[in-house]
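Worksheet for the structure shown next.
The complex is shown incomplete by one protein chain, all other protein chains being positioned as in the whole.
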Amino acid sequence: MQLILLPLLRFVFAILTITFSKARKPLTILSHLLDALLLSQLVLLLLRGTPQAFTVGGAPVGLGIPLIGDQNGLTFAVLAWVLSVAVTSYTWQDGLRPYFFLLLNLLIGASYALSFAKDLFTAFLLLDLSTIVSFLLVGYQRRPRQIWASLHYMILSSLGMSIFLLGIGVVYAHCGTLDLSLLEALVRESAGESWVHLASALLVAGLAVKAGVFIFSLWLPSAHARAMPAVSALLSGLVIKMGVVELFRISVVFPIDLPLIVLGVITGVLGVAYALNSYDIKRLLAFSTLSQIGYILIGFGAHTDVARLGALSYEVAHGLFKALLFLTVGEAAKCAGGSHISVLTANSHQIPWGTRIAMTVAVLGIIGLPPLAGFDAKAILEDGLSSVPLHLIVLLMSVGTVMSFAKLAPVLFARSTCRTCRSHVLSYGWLAGGILLFWPLSLLLVPPNVNLHAMTFAHIAEALIVMAVGSGLYMSIRRRRFALPMEVFRMETSPLIILLGFFLVYALIALGR
Amino acid sequence: MVARWILLALLPIVAGVALLQTRRLSAIIGMGLFSLVLAAVYLLMHAPDVAITEATIGAALVTAIYVLAIRRTGRLTVVADEAPGLIAREGDEIVGLEYEILDGFARQVGLDLSIQFVPLRRVRWLVSHQEADFGAGGMIPCADDDETLTSTPAHLETGVFTFPAASAAREHSAPRELPDYEGYYADLLEHDKDGTIAATAKALDLARVMSLGRVGAALEGLDRLDGTFGYAFLVSKRRTSLQRDFAAYLRQLRDSGRLNELIQRHFT
Amino acid sequence: MAAVIAFILFGIGILGLVLRRDLVIKLLALGLVNSATILFLVSIGDRPGARAPIQLPGDVAILADPLPHALVLSAIVVNFAILALALVFVMILVERYHTTDSTRIEQEMVRETDEEEKPCS
Partner (left out) sequence: MRKDRIRIIAAIGIVLVFAGLVSVMHLGSAPDPSASTRFLARDLEETGASNRVAGVYLNYRLFDTLLEVLVFSVAVLGVRHYLQQSEGMELPDLSESEVVRTAVIFLTPLALLLCAFFAILGHISPGGGFAGGVIAASGLLYVAIAYGMRAMEKRLNPARLVRAEEAILLALLAFVLLPMVFGRTPLSDLMPKGTPGQLLSGGSILVYNILIALKVLVGAWAVIAAFAQHRGEL
């Protein structure tokens, strides 16, 4: 019951905030409290070993929409709640219209529903709902570039969703159901048949567009960099992950481990390369999101339980620090008058110190300082990887991340006297607390034996060496720009690149047989 | 069964033809037609619910909002006073130098050109209230004292003539055949830096002198004003990117010699 | 065979999306891609000798599969929603840049610096 109430109540609150717009603040608080209550009930059920599961409206098996409150889903739902609290408090005093809160509530409701729904078509609708909502959120300030980015985003994700729907069609033609738990057995029965390959390739290619996978998500950098900070935080922390969560769901049923790993590596490496080359901080954050998605995909693709737990923790950790980074950088850019690194450095004294402390915590989190969020999640993830080359690639990505964030150092260490506004402090504190206390909190998700293993000397030493090497390399190549193709981000090429990506995925699936 | 095959085969043809259209409206109507064929296909594939939904949403609603949207989206709206040689009706067609320039520009920026002929004094008002993108038909740039209006670079040199005196002008020309140029005269007087012209004097540009000549008005004794004048298009000051685009297009036209070619063709 | 036609239409749609530079026609092409997907789904529900899925008690005729039809109803509406919004965004862009040519809008945007960039009316 809680499973269906969580999204439905959010939808009700969404409409109430616009109908009774004067009471929107109490309504928002109430909705968050209710969500907390329902979520904690679900978590308790899960910890007791009896996760809630039922079919919506009591429809027969195979036809209705099954909901299940398993570990993967609940982790994402809790992340959605945490980010929703952070963004709400960040925008508390900004005087945004009820329209904004309506969209926010719908987005959170859609994330809840997606975390629990184990049905392909429901996932399609939820992803589309999230596309439309984030489409409107990106263009909220009506700047032409935001609108252009929104339009690009919408065209590509509509194309992606069409490809996904083709995949759904192929699956339905052969199985007669869209329920993922039933599909598992049916697909295994006909493993190796050509329709399985076709369906998996279509589903993966379609979802990859939404999931921030590099060759597919060409809309992502411009949309994330152009939106306002609170929206960017949600897009990076939540909306992209909706695609990733669904990719993981599918990876249990369809044989897509190899494409997931390859896509993860491509995304990770190219994302880091573009991030290194970006000197506009918001753009850097957007590209870094791509590279971070790489870790999560590799974790899911490795198909071991520890790697899965690592990917889940990384999903949460990335949600926390990327949201915090977007929020703080957004405020800093507003105070300094621009988000380019040189502007930020020059006017760094105008950035409030509270913001800078929060930013420092987030940066330390993302580059993996023990025992913060990034370190813990990455360590668990690495424990789950068995192959040496993958290990090396993950290390390379970590070094790249350190290098790209080393640019922020002059901004972080400066003097200033301004103060952060109170509603922002609350939001920063909430997220920074999550990053700092990630290790103890993650015991809820990760069994203690795995989690303790992450805190070994080898991992700590590795993290410190990565940080040292990364900053050293940054010092040596500082400010040297290298040319990377930007042509791929244009509207004229991106649909073709998505098709090429489909071919790649298809080839990998056929190979992986 | 045969009907289904025929309709199915029709689908790619209709879609392909629709998407190859250069005119936006044709493409939209083509896609509306495609949706209707698709609805028929659904009906033949035993999906009446889908057919009804496709016909109402895909064919009717989508086409309706497209048509409503492109009225302003895809058009370059020009309001013009008729000036023979520059822009004028000839039978069902519009001809003239300015027409060809505007047509080329509209093609280059990918807009449908829409020309409305209005009385001269409405031209300035419509452009300055952004009801139209350009004002055409022998417009002469005025001094920049207007808050909302400016002009593109001149594309054709011309002369401006004054009548010796208003009374004389009335004697010479047949008042019935003179178009209503009141607003235009007033503009010229306002912007003429030379204060020697009597308040009652009237001024005319070359194109209008010629058009008066054609309708048989007597034009003796006109004085040519000193200074160089050139025809240009009126454009709202707020449309900076439109101004920039057009200036670039005109420069390109002039550099390639195409402008001279056009002028030669229309005025020989 | 209807499925093959659907894939061909999908391809035509993508070509339109990539090769036509007019934003309005790009959106039409996107609509075509979506319609092609829907045609594919409907073709799955159809089977030889079937009737429309309207059944009365005691009726034993073969019926077309109603589930893809139900899915498609939702998909059509979702596609319409996305299209309407995209069209609005195109209108706003065109009002600012006076062209529906996507390449030119991209060039304009590169030329504009951040300070120049003002919210659209």
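All chains are identified by letter, namely A, B and C, in their written order; residue positions are counted from 1 within each chain.
Everything below uses one rule, namely that a residue touches a chain if its C-beta (ideal position, glycine included) is under 8 Å from a C-beta of that chain, and two chains touch if they have at least 3 such contacts.
Values in this document were obtained by computation on a predicted structure and should not be read as measured data.
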**Among shown chains, those touching the left-out chain** = A, B, C
**Request:** In the full complex, which bits of chain A touch the chain not displayed? Write them out.
**Result:** 1, 4-5, 8, 11-12, 15-16, 18-19, 54, 56-65, 99, 102-103, 106, 113, 121-122, 125-126, 128-129, 132-133, 135-136, 139, 142, 166, 170, 172-177, 182, 193-195, 197-198, 202, 492, 496, 499-500, 502-503, 506
**Prompt:** Can you name the residues of chain B that touch the chain not displayed here?
**Reply:** 48-49, 51-53, 56-57, 60-61, 64-65, 68-69, 71-72, 131
**Request:** Against the chain that's been left off, what residues of chain C make contact? List them.
**Result:** 3-4, 7-8, 10-12, 14-15, 18-19, 44-45, 47, 52-57, 63, 65-67, 69-71, 73-74, 77-78, 80-82, 84-85, 88-89, 91-92, 95, 120-121
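Just so it is clear, only the chains that are shown with their structure count from here on.
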**Item:** Chain contact topology (line, ring, star, complete or other)
**Value:** line
**Item:** Central subunit by CA centre of mass proxy
**Value:** C
**Chain pair bearing the highest count of C-beta contacts** = B-C
**Complete:** So, in whole Å, the Cα centroid of chain A is separated from that of chain C by 26
**Message:** Quick check: how many Å separate the C-alpha centres of chain A and chain B?
**Reply:** 50
**Request:** Scan chain A for residues touching two or more other chains and write them down.
**Result:** none
**Residue numbers on chain C that touch chain B, as the complex places them** = 1-2, 5, 8-9, 12-13, 15-16, 20-22, 24-25, 28-29, 31-32, 35, 38-39, 42-43, 45-46, 50-54, 63-64, 69, 72-73, 76-77, 80, 83-84, 87-88, 90-91, 94-101, 104, 108
**Fill in**
Contacts from chain B onto chain C in the complex sit at residues 5, 8-9, 11-12, 15-16, 18-19, 21, 24, 27-28, 31, 34-35, 38, 41-42, 45-50, 53-54, 57-58, 61-62, 65-66, 69-70, 72-74, 76, 109-111, 133, 239, 241-242, 245
**Fill in**
In the complex, the residues of chain A that touch chain C are 63, 121, 124-125, 128, 131-132, 135-136, 139, 141-145, 147-148, 150-151, 154-155, 158-159, 162, 165-166, 168-169, 172-173, 338, 490-493, 495-496, 499
